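Handing you this structure, nothing more for now.
Omission of a single protein chain aside, the complex is shown with its protein chains in their original locations.
Chain IDs A, B and C follow the sequence of writing; residue 1 opens each chain.
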Amino acid sequence: MTRIDRDVATRAFNHALEHHEQAFEQFFIAKLLGFEISYPDDTCRVEFAVADFMYNPQGSLHGGVVALAMDVSMGHLLNRLQGPGATLEMKIQYLRAVRGGRVVATGSVLRRGSSIAFLESRLTNQDGELAAMATSTWRTSPAKPREPGLPRT
Amino acid sequence: MTRIDRDVATRAFNHALEHHEQAFEQFFIAKLLGFEISYPDDTCRVEFAVADFMYNPQGSLHGGVVALAMDVSMGHLLNRLQGPGATLEMKIQYLRAVRGGRVVATGSVLRRGSSIAFLESRLTNQDGELAAMATSTWRTSPAKPREPGLPRT
Amino acid sequence: MTRIDRDVATRAFNHALEHHEQAFEQFFIAKLLGFEISYPDDTCRVEFAVADFMYNPQGSLHGGVVALAMDVSMGHLLNRLQGPGATLEMKIQYLRAVRGGRVVATGSVLRRGSSIAFLESRLTNQDGELAAMATSTWRTSPAKPREPGLPRT
Partner (left out) sequence: MTRIDRDVATRAFNHALEHHEQAFEQFFIAKLLGFEISYPDDTCRVEFAVADFMYNPQGSLHGGVVALAMDVSMGHLLNRLQGPGATLEMKIQYLRAVRGGRVVATGSVLRRGSSIAFLESRLTNQDGELAAMATSTWRTSPAKPREPGLPRT
């Protein structure tokens, strides 16, 4: 009977419980999965270390977790650029199974209009190989000016 | 500062830690999210109760969790019918935000060929309304006879 | 060297040239492909006879023609229900090659909101088997009352 590494999962859970806040970048799922979120060059980069508690029954990173990371990379980029949006749809292609290491999902904009935005995300494995490709369509909130001096959450 | 319900999340985590096994239906993520998996009438039904630890930063069920449940409903159905497969791609449309209650993702087969299978999944909210629609394409393992009398896991 | 049936193609072209009008149901491409469009039971049905001038290089109905028929079945349904929309995205799965006979694409609504609509379409071959499955997302025009007594084009 295969079981996950209890210590790794427990540390991740306790860390998330302590440090989350239900806001962009800080929400519970993102903390549980150890997402490190940054915004280099008009992209959003979501990096995390694959752990066996994220596995599917066949012993690789679950496609739903891949979807989650890619969704976050696009939704956080859109939020950064324009304010929170709503995913209308997302498609993901799974090019390679991922079994470990650090992976990076990088979201970027295909086009941003006044009410609709189109984004893509590419997830690479530890060796920098493309492991998943996603495209998505979002309804954007009306762009509004932000108060100067306030950090973006 | 909004935080999740610690007790609900902790009970879910401890339950998953105790009762998971890295096999179909029993793997850690499925247990953490409380998936109840059954196979009525050539479909696979994944039912679970939405909890706030599954939320996105905007306070509704995260699209990645929706994707995960729908992926499971299709992958488990395929496994049941034919043995484990690999997702080549999945597309999800998000029709309605889900904020609570019990949701059900129901996977069904569009077509199963010898090496490729096409599936769909529909996720309904507590009121039975369609909240998400997914279609996906899978590479199937060569169908092989199963030992009689052995339960499928 | 394989060539198409000149007579069939020429008849289709001349028919389209004479009878088209750049409006819903009557536009040139729809006439060229022989689309018969009807609206039974809250769906839009696009029926046509496959001809070899619609083939791909491998001798079956081109995936792009399949896409076109399915797009028309969804766009025309939306137009009928609500006025003209714009396709944001469409995904098509190709389940079976189609080599001849009459095929039917049937569009239906997954959900229609005030500014966004989600639709699906299923294309069946001459034997009634599912040959292609599509889902799509549309931006809808603001619903406006229609003049009574005017037929919808």
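One rule holds in what follows: contacts are C-beta pairs under 8 Å (C-beta built on N, C-alpha and C of every residue); 3 or more make two chains touch, one makes a residue touch a chain.
Worth saying up front: this structure is predicted, and the values here are computed from it rather than measured.
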Residue touching the undisplayed chain, where the options are C:44, C:72, C:109 or C:123: C:72
Chain not shown: contacting residue from C:40, C:57 or C:128: C:57
Contact footprint on subunit C, counting only the chain that is left out: 1-4, 6, 9-10, 13, 17, 20-29, 52-59, 62-65, 67-69, 71-72, 75, 79, 84, 86-94, 97
Sites on subunit A contacted by the missing partner chain, in the whole complex: 91, 93, 95-96, 110-111, 118, 120, 130, 133, 135, 137
Subunit B, residues in touch with the chain not shown (by the definition above): 88-89, 91, 115-116, 137, 139
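As a convention for this text, only the chains that are shown with their structure count from here on.
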Rounded Å distance between subunit A and subunit B, as computed from the means of their C-alpha atoms: 19
Centroid distance [mean C-alpha coordinates] between subunit C and subunit B, Å: 33
Distance between the centres, which are taken as Cα means, of subunit C and subunit A, whole angstrom: 36
Residues within subunit C bordering two or more other chains: 91, 137
